[in-house]
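Note that one protein chain is taken out, while the other chains of the complex remain in position.
Entry: subunit A
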Amino acid sequence: MKIALFVPCYVDQFYPNVGIATLQLLEKLGVEVDFPMEQTCCGQPMANTGFEKDSIPVYNHFVKTFTGYDYIVTPSGSCAYHVKKHYNIIEQTTAVKEVRSKTIELVSFITDVLKVKELPVTFPYKVGLHVSCHGQRGLKNATASEITPDHDGLVLSLLKNIKGIDLTVLNRNDECCGFGGSFCVSEEAVSAKMGIDRVNDHVKNGTQVLTGADMSCLMHLEGIVRREKLAMKVMHIAEILNGNKV
């Protein structure tokens, strides 16, 4: 299996440890991983701002960089969703179609492709999961409270099987964190309030480590956690699954 690792632009620049954890985790699971150095970004930032057409060179660059792999694995539900959903505006060549179908979010890759249900990790903390909207409602990686009262999903299924872990039960299981790409600055007041409300839900219910499969949500929530000087630690799911220390 020929696997490429796609490290989203902001993760590359600000959260290299998440990229490293992802790489190490995949290697531990026996996967040989390639990191194409030409990679940059999925193009979502311009597209969400209303400039999808300006994203086209970035889409083409992405396709060119990642053509020929069996899977393109990324520790971001949002970027994977963008490639799958929104690369429909460029010509659907075989390469484009393949890249769109083979781009996959890290946790889905672990559970659905590698069929790994459990990881040999001990994590004796109270862990709060932030369900990202693009992973959940976009990629359908988790149930949604609009449809069912049952909370389930791929990330949760892996977390549940970790030794020593205690999962936080939130008042609102799957409300958006308020990051939303450029929304986080163009609608700063609402974005911040949404983030503060999410963080407070975790604080009230005892979360020690806040995690999720999307670093963009976590970047926003971490920004609030650090501003409020809370004791809570924010870690990407790859870091927990890789056995990183808190």
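As a working rule, a residue touches a chain if its C-beta (ideal position, glycine included) is under 8 Å from a C-beta of that chain, and two chains touch if they have at least 3 such contacts; residues count from 1.
Going forward, contacts and distances are computed from a predicted model.
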> Can you pick, from "Acetolactate synthase small subunit", "Oxidoreductase", "L-lactate dehydrogenase complex protein LldF" or "Putative ABC transport system ATP-binding protein", the UniProt protein name of the chain not displayed?
Replying inline: "L-lactate dehydrogenase complex protein LldF"
> Touching the left-out chain: which of A:Lys53, A:Lys117 or A:Lys204?
Replying inline: A:Lys53
>> Please identify which residue in A:Lys28, A:Lys117, A:Arg172 or A:Lys204 touches the non-displayed chain.
In response: A:Arg172
> So that we can see where the missing chain sits, which residues of subunit A does it touch?
Replying inline: 7, 9, 11-17, 19-20, 23, 35, 37-41, 43, 45-55, 57-58, 60-61, 86, 133, 137-138, 144-149, 172, 175-176, 178-197, 219-220, 222-224, 226-227
